[in-house]
Structure formats: structure tokens, C-alpha cells
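One protein chain is absent from this view; the other protein chains keep their places.
Chains here go by letter, A, B and C, matching the order in which they are written, and residues are numbered from 1 within each.
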Amino acid sequence: MEKSAHIEHEHYDAEASKVGMWLFIFTELLLFGGLFIIYSVYRFMNPDAFHLAAEELDTFIGALNTVLLLISSMTIAMATTSLQKNNKLHTLLLSTVTVILGLVFLVNKYFEWGIKFSHGIWPGSPHMMETMSQGEILFFGLYFIMTGLHALHIIIGLVIIAVAMVRVNKGTVHANRAALLENAGLYWHLVDVIWIFLFPLFYLIT
Amino acid sequence: MYSSEVTQASNFVQGVDRAFLIIMGISFLFLIGLTVVMLVFVYKYNKKRNPKPTQIEGSVKLELLWTIVPFVLTLLMFYLGWAEWKPMSKPPKDAMEVTVYGRMWNFSFEYENGRRTDTLYLPKDKPVKLNLVAMDVLHSLYIPAFRVKQDMVPGKKDNFMWFEPQKEGEYELFCAEYCGLQHSYMYTFVKVLEDSTFTNWLTDTTMVASAADVESPTATGRRIMQSIGCFACHSIDGSKLVGPSFKGIWGEEQTVVTGGEKRQITVDEEYIRRSIYDPNADVADGFNKGLMLSYEGQLSDDDINNIIEYLKTLK
Amino acid sequence: MHTSHAENEANYLKYKGKYKGLLGWILSTDHKRIGLLYLYSIATMFSVGALLGLAMKFELLAPGKTIMDAQTYNATFTVHGVIMIFMIVIPGLPAVFGNFLLPIMLGAKDVAFPKLNLLSWWLYVAGVFLVLSALLFGPGTPDTGWTFYAPYSFKTGTNLLPAVFGAFVLGFSSILTGLNFLVTIHRLRCPGLKWTKLPLFVWTIYGTAWIQLLATPVVGITLVLIALERIFGVGVFDPALGGDPILYQHLFWIYSHPAVYIMILPAMGAISEIIPTFSQKHIFGYKAIIASTMAIAFVGWLVWGHHMYTAGMSGTAQYYFSLLTFIVAIPSAIKVFNWISTLYKGSINVQTPFYWAISFIFVFMIGGLSGLVLGSLATNIYVHDTAFVVAHFHYIVFGGTGFSFFAAMHYWFPKIFGRMYDKAWANIGWLVFFIGFLALYSPMFYLGMMGMPRRYYDYLEEFHGGNILSTFGSWIMVTGLIIIITNLVRSARRGPKAEMNPWHGKTLEWTVTSPPPLENFDEIPVIAEDDGPYNYK
Partner (left out) sequence: MNLSVMSNEKHHIVPYRLYIIILLALLVLTFSSIGITSIELGKFTVAGALLFAVIKSYLVLVYFMHLKYDKPYIKLMVAFVFAVFVVTIVITFLDYLYR
């Protein structure tokens, strides 16, 4: 169709897509914001129980995952730099490292949740209902919801990065058209920022 | 407002009504004033009468004027509302306490001496503090004539309201927070009595241990059920409400669902007791699980015996 | 760009693209077609919601059972509320008129992300079907009220999950629309169109979009928690597991109070366009109106607690929320004053959109002023959760957003469809509707002051009189509405051809043909230094 050709014309506006991404990040922040409000209210209402429950969590796994995410955040940021320098190979390499670190994070999460399950701790589990105080039940409820939602965001982030990598490889994302990779990076950093808060709130403050 | 005869039904009426009238007064002033101005403009500057508009882009002076005047007025209205509300959150120390239980879908009231009723009896001119206990979901205790309302939140500590009835009479008491099917039937009455009449009523053990009580557990059973509110969900005339009707229930063959499986049982003492203490163990077929809550701790074994005696009579 | 002139002659309604017929609509990324898609879907849902409202009024004609039982009634007001709020007044003006007009008013060819725009509509449709599926399948229609208050919302045996997920999806659609509009306003203003030259409708869309973006996710996560609580028994709001039902209310109203300003801001924007056009006069206090728009958007975020005065909050919170509720009324007052001043020394052309606009101001004042009664602590305790609140929000939601929607409909109708409606019938329709409106909702103020609680299926004899009047009012209003809708539907297909600028407006949409060409402008317009949206000479 000749006529439809011009309506599909995509004018490329890097700043528009960047602002768009930032706005989307804002909604994500407020999404987690709702949960942070709940967390802080319940922590305030049940300080002792939250204290007790947090001891159950493994600071080591938490710290390990923090380190992984921080490194991956750096590599994805570097990927943009190398794209701008027109170095496709480095871009792909750095993004791959990011993806791998993200996957390792998920594997750790899997084991961490698995340990909780084997201790009889899962939402609505009989063990929790019978032996735990209300504050502890709330703590673990929030723990599963918030880290679960965060893991979901990791997965989304990984998908976006993967898409960006494919496009970089095909050459449709390049130094003068870097928005997709930059946005993938922005999203990944958001996931990082959220974890930066989740980690002390669940693992450190005991 | 509510109705002129009950104007002074409680200590809060005057203050609330005053705030109401002042806010309404200011509102009407603006509403009428602005509407009139608007209509006058529409008439006067109609195209026919004023073919050529005069361009005016604005006026800082006017903007300031109509920011500051409403600002002052809103502060005034806010203050009024706050000042009249303030005392509602501070019950006097010597207030008489009554515990109110709200459950789907009735209220019951327990006095300090253990007496329970389904109608709220109160002495005139004495402050009362109602301690609010919600058994299942949110309810809200609302007495329009007294201008008071407070949500009953399950699990909330220190959930109370207070007021001082100042006029004898009978007033409506509604549940004002939506609580499910029979929300609109969750109402009862407040009866405000002369102080001495009230004391008599409260200490009148004859009503509790009336001749009927000793000789007829039936009447006691009925009274207990009345005051704790079984009839909100169960009829005695065979009509189906939220729960099964009690008509002819004794000795009946019933299909119940136990742990997901249907079975036949005969309604006997043990079954009724279980139905009351652990209603979700056997769920009568065709009815919803989870609506009826356990009455363990609220009804003693004796109470239940009386209830059973009464149920036996419902042929 | 490379669009030839002849090609652009075809208006957007006639344009034949890659797809034909219906597909050419539901797969179109043209902002004007998407605007119309929203118009049709919202009109359909409005008919459903309105009929439910009518049914409720019929039930309340007399105490006891009239046409439905209590369960049905409770389900009816829940579905009525969910439809009206999430599917009609929240998307209403932004999605219909915002989509249609925003790019044109900015001198742009489309919104910033046309595909995302189409996705928003699809999500809207998906949300609608999800909610409706709750009615058709499963153990019963949801009966919690549109507020889904915990703990009842996870105790009820009815089919709540689809409704909750539906509301979530609708929220997502709303977020994406807001995001799109924000980027469009930031990036696609035509040369010379400075921020201080934007039409006021665009400014209100801007404020609204921020609220959509920031507030909606909060209710999104809250609804997800309700769902998780129902499915997995995770304890979050359940008091039996230590949860606090009042926290649910906080989170719900953190969104839902700002949401009422999502509903009203674009409505105010439309009125701010109509009043100057029909007075042929520069809007009075342009900057003050912008400032009040942004003030409403911002302060409106901070006052959610006024829905919870009786819930058992701390005294400090009560004090704070009441104070800010009063403060947030001031910017609305500023707008009313400026609108009325715009009329002063104008040359007023009294036409249907203008009737709607001044009746908007009237009912909006009543609705808003009754909001003051509700915002005040002492009086709120008395009338909270009574028919008074129902009257307040119908006056301001229906009277405000609804009236403005009709005003906008009659104002931009010739632009959208390129045809004019029958003006006499439009005026008659307005009059009947207006009378019906007053008769329908005014008695509810009285009933509320008498103490009749809301969400009551049945009521005591003393409330009978007011309810009868109100029900009669609803019948008058239906009559008016049917006249209006019939007139519009007929005229869209058969009305006389409309001029390019029938009302002599000054904003950019009146500089393009009616209906607008496919890409709005052959050449991106340039706004001269002394030009502006309200510069009447």
C-alpha cells in the first residue's frame, strides 16, 4: 500500500523515548512505593516481630545478590558507552554479562525461596499460621510479595535487554539510534535501585 | 435538619448543627451570588445587546481578592468543623461503658453487669462510652439523631465512641458501613430512659430470670438467640435467608458438605452444637461457607442447651 | 514531510489505509480514530452503567422489594460504580477529547507514541471484558461496592477476582494514555507554541496525565494484594492475620481521591475552552487558571484521608486532612471566578455548548460546595456514608464531568464528524436533562441529612417521599438523555455539513477542515509572537 507508507514513518526522537521511559519508571517506583508504605506501617506496628523474622533471612545470599546486581548495573551502563563508541562486540559482550548476572540473581532467589519453603514458610502455610506471631506472618507475606514482584521485574528487564541485543546485532540499534539500549539500561537500573532498598529493609535491619 | 423534635437529642447536636448551618450559609451565599452574576452577564452581554466584546485579559488584584477571601472563609469553616469534632474523640472518665458487638448483620450490646440486649438502652444525661468490637468485617455505628458515627474495625484496639443522650425517646441506630447482603437490615434502636428507670431496667434480674426462665428453657433460648442475633440469618417460618430456616429443623434429615463431600445427617444435639461452635465443619447444602462465625466463647454450653430446647419447639 | 496535498484531502473518517472496514478502525494508530474508538466504547458502557443506575432508582421507589432482591441490588451498585468510575469518567474526557484534540491543538501530526496509544485502547477493551466476565461466569456478581474495602472484599463469596484484575488492566491503560500525553506535550509542540500559549484544555490534560501516571500504580498494587490475599491467603490486610483494614483504605484513597481530579480537570479544561469561544473574549486570568490547575493536581494528591474520617484515624491525621481538603477547594473557586469574569463584557453567543457550560458551572458549584460540608470534620461524621455523599458525588461527577462531556460533545461535534446537529432538539434535550438531573439528585441531599445511609437496599418509611421524587427525576433525565443521544447519533450520519469554524474559536483545531485531514496539517503550523489560543480581536 503506497498510501499507508507515510503514516508509518517513524520519526526518531531519542529524547521522547527517554522521557517516556523515565515516566514509565516513575509508575514503577510508585508501584513499589505502595508496598514500601505497607512495609513501613507494619514494621512500625510490629517492631519486635519484624526484628525476629528478619533474622530468618540469609544476609549472605542477600549481599551476594546485591553485589551481582550492582555489577550488572555497571556492565549495562558500559554497554551504552561502547555502543556510542561504535563497538558492537563490546556492547554485546557487556550486555551478555548483564544477562548472566541477572540469571544468577534469579537462581539465587530460587534457592533462597526454596529454603524458606523447606522450612515450611510460604504464604498461608500451616507452619506460619500455627507458630508465628501476626507480625511475622505479615513480614513474610511482604517478603514474598516484594521480592517476588522484584524478581518479576528482573525477568522483564532481561527480556528488554535481550530484545535490545538482538537489535544491536541486526544493526537497527546503533550509535545514532541508541534509545532502545539506553532504555533497557534505564529499566535495569530501576530494578537495581529498588533492590538497593529491599536489601536493607528485609535482610539488614534485624 | 434531622427533625426538629429531636434537636437536642445529644450533647453534640448543637455544635454539629451550628457548623452545618454556617457552612451551608456560606455555600448558599456563594451559590446564589455567583449564579445571579452569571445569569446577569449572560443576559446583559448577549450578542444582541453587546455585539462587540471588550478584551480583558485579567486582573491581579481580583485574583488576589478571590484567592484570599475564600482562603479565609475555608479556614473559618475548617476551624468550626474541627472545634466541634474535637470533643467527640475525648470521652469523659466517668462515662458508663457499654460494649457493642457488630457482626453480619446485627448489633448486640453488653453492659458492665453482663447483661446483653439487641436494643441499646441508655440513661438520660449520663455520658456513655461505647466500646466497639467488630466480629467479622467493617461495620459502622451510626445514630443520626445524636450526630455520631464510628466505624467498627475488626482487630482494632481502642475502638470507641461516646456521647451523652439528652432527651428521652427512641432513636434509630444504623450500620453505615457496607457489610454485605443484609447491610440495610442491620439497624436497631436506642432507647433513652430516665436515669432511675434505666437503673431499674439494668438491674432487673426478674426479666432475665423470669419465671419462664426456670420453668421454660424455651423462652430463654429464644431470648438468647434474639439478643445475639441469630435471626438476622435464620428465619423461624421456613423462609430462606442467608442461613437455613429453623422451622422443623429438629430431627430433620439434612444434606451437609463436610470437607468437600456430601453426606446425610440427622439434626441432633451434637450437630447443632457443632454448627454453632464450628459452623464451617459441616456446611448445610446450598448455603455458603464462611458466613456464620463460631460462637465459641460467646455462648456457653448452658446457653446452647437452651437454644436447642427452643429449636425443638419450632415444628 | 512528503505527504502530497491531494492525498491529505481525504479526511480521517474516509481514509482508506492498510486495513478496510472495522479493522481499519480497531487497528488504526491515528489519534483521531482512537479518540472515536474510545467515544464509542465509553458510550456503550455508559448506557450499561446508566441503566443499572436507573434500575437502582426503580428499586428504591418503595421500601421493601420492588424489582430485585438485596443481593442483586448490592451487585448492581458495585457494577454501576466500577463501570462509571473506571470505564467512563476516568478515561472519559482525556481518552476521547484528549486523544482527538491534543495533537491538533499542539500543531502535531499525532501523539508521541501512536502504537502505544492503540495499545491503551486495547487494554481498555480487555479491562472492560474482564470486569464484565465477572458478571457472567463464576459464583455471583461482585458485591463489595466500587471501593473493594477489606476485609469484606476477601470474605465475599462472589466473583471478585475478574473485577479486580479488570480494574487493574483499566488502570494500566490509563497510565499509558497519561504517559503518552505527557511526552506529546513535552516534545511535540509546534514552533512558537510556548508553555504560556497552550490552550487551557491542554494544560488540564497535562495535570491529569501526571496524576494518572503517579497515582494509578498505587491502586494497582493494592488491588493485586487483594487478589493475592484471596488466592494465596497472604496476610496483608486481613485483621485475623494482623493486617490493618484501615491501611487498605489509605492505599485505596491515595489513588482514588486524586482520581476524582483526573475526572474533573479535563472537564474544567473543556469549559475553559468553551466559555471564551462563546463570549468571543480572551479568557480571564489565563495564568491563574493554569496555576489553579497545577495546584489542584498537586494538593489533590495530599488529601485522601477525608474519605476516612470515621474509620478510626489519629486525631492529628484528621486535623491535617480536613485542613488540606479545605485548601484544595480554593483553586476550584478561582476557576469558577475566572470563568464568570470571562463573560463580563463579552459578546455572548448562546448556543447548546454554552448552555451545557453554564449549567456545568451551576451544578459544579453545588457539588463542590457540598464537598465543603463533607470536608468539615464535625459535619462529615454526621453525613458520611449517607445519601448526602451520594448526592455530592453525582452532582460533581455526573454534573461536573458528565455535563462537561456533553458540553464538549456539542462543541467539538462539528469538528469531529464534519456535520452539525439539530440545535433546537439539542437545546430541548439539555433542558429536560437538566431538570431531571436536579430532581434526581437534589432529594438525596435531603435524605442524607435525615440520616439515610448509602448502599441501602431497603429503607424505613420516613425516607419514602424523597426517594419517590428522586426516582421520578431519573425518568425525566432518561427522557432528556434519549433526546440528546438520538439527535447526536442521527446528525453524525445525516446532519448538514459543518463549517470549518462554526463557533469562531481561536485554538488550532479550528484552523483545519471539518473533519480534520488524515495527518491534521499539511505543514506544521508556526505560532506568531502575538498570536495565542484566546487572542480575539
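Basically, a residue touches a chain if its C-beta (ideal position, glycine included) is under 8 Å from a C-beta of that chain, and two chains touch if they have at least 3 such contacts.
From a predicted model like this one, the values you see are computed outputs, not experimental measurements.
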Partner chains on view for the chain not depicted: A, C
Options A:Lys116, A:His150 or A:His189, residue touching the unrepresented chain: A:His189
Candidates C:Pro114, C:Gly127, C:Gly220 or C:Gly305 - the one touching the absent chain: C:Gly305
Sole contact to the chain not displayed, among A:Thr66, A:Gln134 or A:Thr147: A:Thr66
Of C:His31, C:His80, C:Lys155 or C:His250, the residue in touch with the unshown chain: C:His250
Interface with the unshown chain - residue positions in chain C: 186-189, 191-192, 214, 246, 250, 254, 301-302, 305, 313-317, 320, 524
Contact set of chain A toward the excluded chain (per top definition): 12-16, 18-19, 22-23, 26, 29-30, 33, 36-37, 40-41, 43-45, 59, 63, 66-67, 70-71, 73-74, 77-78, 80-81, 84-85, 178, 182, 185-186, 189, 192-193, 196-197, 199-201, 204-206
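Basically, only the chains that are shown with their structure count from here on.
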Chain-level touch network, classified as line, ring, star, complete or other: line
Sequence positions of chain B contacting 2 or more other chains: none
Multi-partner residues of chain C (each touching 2 or more other chains): 242-244
Residues of chain A defined as touching chain C within the complex: 1, 3-4, 6-7, 9, 13, 15-16, 19-20, 23-24, 26-28, 30-35, 37-38, 41-42, 45-46, 123-124, 133-135, 137-138, 141-142, 144-145
Touch list for chain C against partner chain A, complex: 1-3, 7, 16-18, 29-30, 112-113, 175, 179-180, 182-183, 186-187, 213-218, 220-222, 225, 228, 232-236, 241-244, 247, 250-251, 254, 518-519
Chain B contact footprint on chain C (complex, rising order): 70-71, 74, 143-145, 149, 151-152, 155-157, 239-240, 242-246, 279-282, 284-288, 310-312, 315, 318-319, 322-323, 326-327, 329-330, 333-334, 336-338, 340-341, 343-350, 358, 361-362, 365-366, 369-370, 372-373, 375-382, 384-386, 449-451, 453-460, 536-537
